[in-house]
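Coming up: chain A.
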Amino acid sequence: MNPEFLLTAIIFAPSVGALILALLFDSKNAEAMRLFAFATTAVTFGLTLVLWLGEFQSDAPGMQLEVVREWIPRWNVYYRLGVDGISMPLVLLTSLISMLSMGASWSIKKHIKGYMVLFLLLETGMMGVFLALDFFLFYVFWEVMLLPMYFLIGVWGGPRKEYAAIKFFLYTLAGSVLMLVAMLMFYFNTSVQADGFNLIKLAEAATTGSLLSPSLQITAFIMLFIGFAIKLPAFPVHTWLPDAHVEAPTPISMILAGVLLKMGGYGIIRIAFPLCPYGAQYLAYAMVAIGVISIIYGAFAALAQTDFKRLVAYSSVSHMGYVLLGLAVWKINEKTGETMNSEYWQMGLNGAMFQMIAHGISSAGMFFMVGVIYDRVHHRDLNKFGGLMGKMPLYGGLSAGLFFAGLGLPGLCGFIGEVFVVLSTWSFNPALAIVAASGVILTAGYILWAMQRVYLGAEYKGPHPEDLTPMNMRETAIAGTLLTLAVILGVVPAIMFNVMTPSISRMAKAAEAGYQQSAAQLNQDEMQAQR
Partner candidate 1 sequence: MVGETLRNLLMIAWLLPLAGFAVEIFGGFWGSRKSRVAAWMSVGCIGVGFLCSLSALLIWGNSNNFWKVTHDSEHHAEAGHAEAGHAEAGHAEAGHAEAGTDQHKSPDSVASSAASVVLGKTVFSGTLYSLARFGSLDISLDYYIDSLTLVMFTMVTFIATCIHLFAMGYMSEELTEEFVDHSAHLSNGHHVHRPGRYYRFFAFLSLFCFSMLGLVLAGNIFQVFIFWELVGICSFLLIGFYTERKSACNAANKAFIMNRVGDFGFLIGLMVLWTFFGTFRFGNTVDAKGEVVQAGLFQMLPRDETGNVLRDAASGDVKLGAVTAAPESPSSRTIPYSLLVVAGLGVFAGCVGKSAQFPLQTWLPDAMEGPTPVSALVHSATMVAAGVYLVGRFYPMFVQEVLLTIAYVGCITLFMAATIAMVATDIKKVLAYSTISQLGYMMLGLGVFGWGAGLFHLITHAFFKSLMFLCSGSVIYGCHHEQEMPKMGGLWRKMPITAFTMLVGVIAISGLAIPGLVNWCSVFAFSGYFSKDAVVATSLAFVKGNPTHFLLFIVPLVTAGLTAFYMFRLWFFTFAGKPRDQHIHDHCHESPWIMTGPLLALSVFAAFCAIGGETGPLYRLITGDQPAHVAHGIAGAVGSGELTLPGHEAIHAVHGTAGTLALIAAASGTFIAWLLYGTTLVNVAEIKRQLSGLHGFLANKWHFDELYDGLFMQPSHVVGQCCVWIDKTVFDGIIHASAKVMIFVSKWDKLFDEAVVDGFVNLLGNSTFAVGRSLRVIQTGRLRQYVMFIVVGVVALFAILFTTFPG
Partner candidate 2 sequence: MTADLNSYLFVGAVLFVCGVVCMATKRNGIGVLMGVELVLNGANVNFVAFARYTDLGLDGQVFSLFVIVLAAAEAAVALAIALNFYNNHLTIDVDRANKLKG
C-alpha cells in the first residue's frame, strides 16, 4: 500500500466510519451500529499492524513514511505526517486500546449513535496527535480530541459527570493555551523562518543551539511542560484525573488511561526535549522530583481510597510518575556541559516509553475489570466486595493477572518499565532513586490490599449478589487479550525496545548536542559581559 496514503488512512479511517455511521445508520438499530463501529476500529488496528510489520523499519532511527502537503502556505503550515520509533508503539497502542474499549462499549445503552460517532472522532484525534510532525497540526489534533472527550464523559458519565467533564476540559485547555504561546515563540524566531511549525526542522535548529536563547528555552520549556504535565498527569495538576476516571464510562476510562495520559509523555519526548534541550536539562531536577513525588503521592492516595475505580485512577498517577522520572534522569557535567550518564539516560527514556506502553495495557485492563464488576453490581465500594475469586473464578484469575501487571510483577509488562527507570535513576541522584524505589513497597501494598478486599475473602458483602454472573465471551476476549499482551511484553520486551531504541538514542544524542551548544553560547555571553 502506498505509505503516504497509509498514515492518512490510519488517521481518518475512524472519522470516515463516524461519518457513515452518522448519516447512513438508523439510530434504532443499536447492534448494527456497535458492530460497524467495532469493525471500523478493527480496520484501523489492522492498518497500524500493516504499518508496523509491513512498512516500518525498526532499525532506522529517523522519521519514516513522511507525508508533506501544503496546508496554509501563507504561514508555512503543512500537513506533515511521519512515524518513528517513538510514535510507532504509541500508534499501535492507540489503535489496539481503541478497538478493545470499543469492544467494551457494548455496555453503553443510551444515545448509542452519538456515542459511537464521538468515539471514532476521538480516535482520529489521538492518531493525529501521534502522527503529526507539524506543530500547528499537532495542536489542532490535540484540541480536536478534547471535544469528543468532553461529551463522552459529560453525557455518558456517572453522577457527577458534568463536574468531571468540565474539570478535564478546563485543565487541558489551560495547558494547551500555554502550549500555544510556546508554539508562537518557536514560530517567531528568526532562524527557521521558512518552517516555523516543522517539528523536525525546529529540532535540528535546536540541536545547533540556534533556535532559542537559553533563557527563552527555559520559558518555552516550562510552558510546554505544564501543558504536558497536566495530561500526564504529574503531581500538583493531577486532580482532574481521579474525577474524570471515576465519572467516565468504562470504555472511556480505558481510553483515558490507556492513551490520553500517554500524550503528555509523548509531547515531552517529541516536542519539549528536542526543541528546548537547555530548558529540559535546566529543569531536569525539578522534573525528577515531580516524578518521584507523583509516584509516592499517587501510591499513598491509592492506599487510602475506598472507591475501586478511584484507586486505579490514583495508581495511574503513581505509574505515570515513573514515566516523568525516566524521561528526566539527564545528568550533565556542569563545567564541560557534556552528558555524564548518556547510556543510563537512554535507558531511562526507553524505560519511560516502555512504561507508557505497559501502563496503557495494564491500567486499561484494570479499568476494564472494574467496569465488568460495576456493570453487574453497580457499585464500586471496596469494602462491599469480597469473595469474587470464588464466585467468578475466571474473572478473578484474569483480574489478578492484570493487577499483578500493575503491581510490577516480573514476567508481566509493568515490571520492565518501572525497574528500568528506577535502575537508571541512581546515576542521576541516589537519594531520589531510593525514594522512587520505595514505591515498590507501596504499590504492592495498595494493590494487594485492594485485591484482598475485592477478590479474596469468604463471601461477597455487597448488594445484588445474584447478579454476579460469569464473564461472557466478549469480556473474556478483551481481558484475555490484554493479559496476553502483558505477558508477552513482560517476557520479551525486546519487541518494543527494538522499535524504540534507535529513535530514542538519536533524540537523546541530539538533545545532548543542543544543550552543549546553548551552554557554550551562554559561556561566551558571560565572557563578553566580563569584558
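Selection rule, in plain terms: all candidates are chains of the complex that A comes from, given by their letters.
Definition applied: contacts are C-beta pairs under 8 Å (C-beta built on N, C-alpha and C of every residue); 3 or more make two chains touch, one makes a residue touch a chain; residues count from 1.
Values in this document were obtained by computation on a predicted structure and should not be read as measured data.
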_Candidate touching chain A in this complex, from 1 or 2_ = 1
*asked:* Which residues of chain A touch candidate 1 once you look at their complex with the stated criterion?
replied: 160, 162-163, 166-167, 170-171, 236, 239-240, 242-243, 297, 300-305, 342-344, 346-347, 350, 387, 389-390, 393, 397, 404, 409-411, 415-416, 419-420, 422-423, 425-427, 430, 433-434, 437-438, 440-442, 444-446, 448-449, 452, 455-459, 461, 492-494, 497, 501, 505
